[in-house]
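Let me begin by handing over the structure; questions about it come next.
Let's turn to chain A:
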Amino acid sequence: MHTHLWLIPFLPFLGFLAMGLLGRRLGRTGVAVIGVGTVVASFALSLIAFAAMKAAPGQRLELVALDWMAVDRLRVPFGLVFDPLSTAMALAVTGIGALIHLYSVGYMNEDEGYPRFFAYLNLFVFFMLILVLGSSLPLIFVGWEGVGLCSYLLIGYYFRTDFAPAAGLKAFLTNRIGDLGMVVGMMVLFAHFGTLTVGELLVKAGGLSPETTFGVLTFATLMLFVGATGKSAQLPLYVWLPDAMAGPTPVSALIHAATMVTAGIFLVCRLAPLFELTPITLTVIAWVGAATALFAATIGLAQRDIKKVLAYSTVSQLGYMVLGLGAGGFAAGFFHVFTHAWFKALLFLGAGSVIHALHHEQDLFKMGGLRAKLPFTFWTMLIGTLAIMGLPPFAGFFSKDEILYLAFLKSPVLWGMGVLGACLTSFYMWRLMALAFWGEPRDAHAFAHAHESPRTMTVPLVVLAAGSAVVGFWGVPEAFGGHFQVGRFLAPSLTYGQTAAEAVHHHGPAVLLALISTGLAIACGWWGFASYRGGLALAEARAARWPGLHRWVAGKYFVDEGIEKVVLGPVRWLGNLLWKLFDVILIDGIGVNLPGALTRVSGDLLALHQTGRVRNYALLMTLGALGLFWVFLR
Partner candidate 1 sequence: MIQTGTASLEPAMSNPVAPFLPVLILLLAALAMGGFIVWASGWLLPRLLKPRNPQAHKLTPYECGVPLFQQDARRRYNIQFYLVAVLFILFDVEAAFLLPWAVQFKSNLASFGVMLAFVATLLVGYVYVWGKGALEWER
Partner candidate 2 sequence: MSFAQGLLEALTKDLPLLYGPALLAVAATLMLWPGDRFVGRGNKKAWAFVAALVLLAAGALALTAPTDEGFNRMFRVDGLTKGFQALCVMGGLITIALSQPQLNALKEQTVEYYALILFSVCGMMLLVGATDLVSMYFSLELMALCIYVLVAYLRHQERSVEAGLKYFLLGAFSSGILLYGISLLFAAAGGVTTNLAELNGRLALVSANGSLLVYAGVLMVLVGFAFKVAAVPFHMWSPDAYEGAPTPITAFMSMAPKAAALGAFLRVFGTGFQGIASDWMLPLAYIAGASMVLGNVAALRQQSLKRLLAYSSIAHVGYMLLGVMSGDAQAGAQAIWLYMLTYLLMQSGAFAILIYLQGKGEGERIDDFRGLGRRQPVLAFAMMVFLLSLAGIPPLVGFFSKFILFKLAIEQGHVALTVLALLTSAVAAYYYLNVVAVMYFKEAPETERAPMGSLATLVVTVSCALILVGTFFGFRLMDWMGRIVLG
């Protein structure tokens, strides 16, 4: 029974095999049908599973195909687990994945590597589903590494450019650092509990009193969180994500919205009862999340590339999710993953649509006035923007509000950081909208040739926009008269048979806080919109010499310019500085230059000892032996 559930991850894999092996022989249509069809089919299956899960809450199904690894004490089954958490996540992955596949049919239409692209994409979905559904940590790790590998392949997809392969490699390497944490955490858990199956692990952890295992668990969970930091692009390992924009836009959407980056959040949720036992880890998580949310939002202010803005916004939103987890709101964090998947996919695909229309122009400063030309894109992206800024009743509002409230309970400072981040988010998103869709076209040629995207691209946009508008209602917090159903739904997975976490009761301040944060966000959004509605006039006006007559007229802008100088200037300066500091020094330093430096060291090392002369070798051997002797005598 339930064999059809196996198909959920393996259908995309079959698609990958078919496209990988047959390739061009399938033809364009064949590739599109298989690529989209398999993912849609597994979406349908996930939907069935989800419905079943909804009907019987608290159900948990573990399917074991075989004993995968069995080496003395280590026994790892190759199995899938279906519980509320994994089915909900699988639903989001396959659903959004399917839409992105559909979109790619149009977006990649002119690309020659069509089958290769879809093969990678399907493999990506497969690994993500393995990650989500895997019943043991090694299997989850397989998915974890698998999505890393696929992202490497996909980001480096445009391999003819110099930049793309380097970016792919950087993504992969940064992730490896996180993976080290994950492996160490896994090993410590195994050494302590003697099992790596999630179910057994959580049962055993629940049976222990916190005092006895405190140190070990804290270390293990911190290590696992380092892994999550790499995958979910938190400070300081976020560095790969902005560069990952080098890939085709649907890939960015897939990586950013539904799959790869949420892996870290998902891992923490999966092991929520373990994290629950370690308050120190939770505090670390909360602060890292809040810092990331604020930090990335600041950087987002200074970007010109439309995809970079969205990339930093993803980092920032991930910060919120992590903040939610750290504040103990695993359900809230997951809920934000869920809502974010919709509106971020929407925004990315919308940006992709803009880029596609302008023939791969990504510079915001060269856009403008596209409102009329790209109506579908404009309206759907508007909904996405409203959702991400947290305007009720769009999706982002409920999830973000829940997180901010929990953060407030933990520490008002965290709340303040979150609200500030939300204001900045609102600002740069409206800046993006204003620069792209309002004002005068700043590149007449590109504008003249702009055209609305084909149906395969707009349909996913519309679906995602609808989703962004309504999915928030799944988790209306109690403060607003809802029941935070998502929390109830997920509770069996997150508490794992232990005492149910107390439902968060929203008291008086909840509504007030929500009003404050929303109000501020709206204000900042308007500010951003107003500053850039006129295009780049501000910047140009400043540069131009104004005749006396126009001076007074221009005075209207003088206020704005003042604000620009006094308030925005420093903020943007800070953003730029941080960007320089982290992106240029740290990322390029670690991600790009470190291998280079290592290579240089390697060369020196070799020149020093691998001289090709036998006598030098013999001498070094003798010295080595003497050195070892010295170790003993010491």
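As a working rule, a contact is a pair of C-beta atoms (placed from the backbone, for glycine too) under 8 Å apart; a residue touches a chain by one contact, two chains touch by 3 or more; residues count from 1.
Here is how the candidates were picked: all candidates are chains of the complex that A comes from, given by their letters.
Since the structure is predicted, the reported quantities are computational estimates derived from the model, not experimental observations.
A.B. asks: Can you pick out the candidate among 1 or 2 that touches chain A in this complex?
C.D. replies: Chain A touches candidate 2; the others do not touch it here.
A.B. asks: Where on chain A is candidate 2 touching in the complex?
C.D. replies: Residues 23, 66-72, 74, 78, 138, 141-142, 145-146, 149, 152-153, 156, 159-160, 164-165, 168-169, 172-173, 176-177, 179-180, 183-184, 187-188, 190-191, 595, 598-599, 601-603, 605-606, 609-610, 612, 614, 616-618, 620-621, 623-625, 627-629, 631-632 of chain A touch candidate 2 in their complex.
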